[in-house]
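Before anything else, here's the structure in question.
Left out: one protein chain. Kept in place: all the others.
Right after this comes subunit A.
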Amino acid sequence: MSDLQREVSELESKSATAARLFDIRRIIGGLFVVYGVIVTIAGISPSDADLKKAEGVHINLWTGLAMLALGLFFLVWLKLRPTAPPTPGDVQE
């Protein structure tokens, strides 16, 4: 084994990322649920000017609902397949 491999392996064994880093699915899910709700509400009764601008499409409503669905997808995924528990010996808080 070269010096480099020894050094990196040692650092890997001390690394805390695997044990302590939060799951990004929670953040994506949370942000998109919030965005989805905000944009959907903005799209529930669009002004005539907004509708005309968006070629008659209820674009806020559709985008909002799609973002809400994406957010919920991430939260459900997280619920169904939670992060694997850290292997014994890892730092736990």
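Here is the rule we go by: contacts are C-beta pairs under 8 Å (C-beta built on N, C-alpha and C of every residue); 3 or more make two chains touch, one makes a residue touch a chain; residues count from 1.
We adopt the following convention: contacts and distances are computed from a predicted model.
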Note = In UniProt, the chain not displayed here, chosen among "Sodium:solute symporter family protein", "Sugar ABC transporter substrate-binding protein", "Molybdopterin synthase catalytic subunit" or "Ger(X)C family spore germination protein", goes by "Sodium:solute symporter family protein"
Inquiry  = List every residue of subunit A that touches the chain not included in the displayed model.
reply    = 1-2, 4-5, 8-9, 11-12, 14-22, 24, 27-28, 31-32, 34-35, 38-39, 42-43, 46, 49-51, 53-55, 57, 59-60, 62-64, 66-67, 70, 91, 93
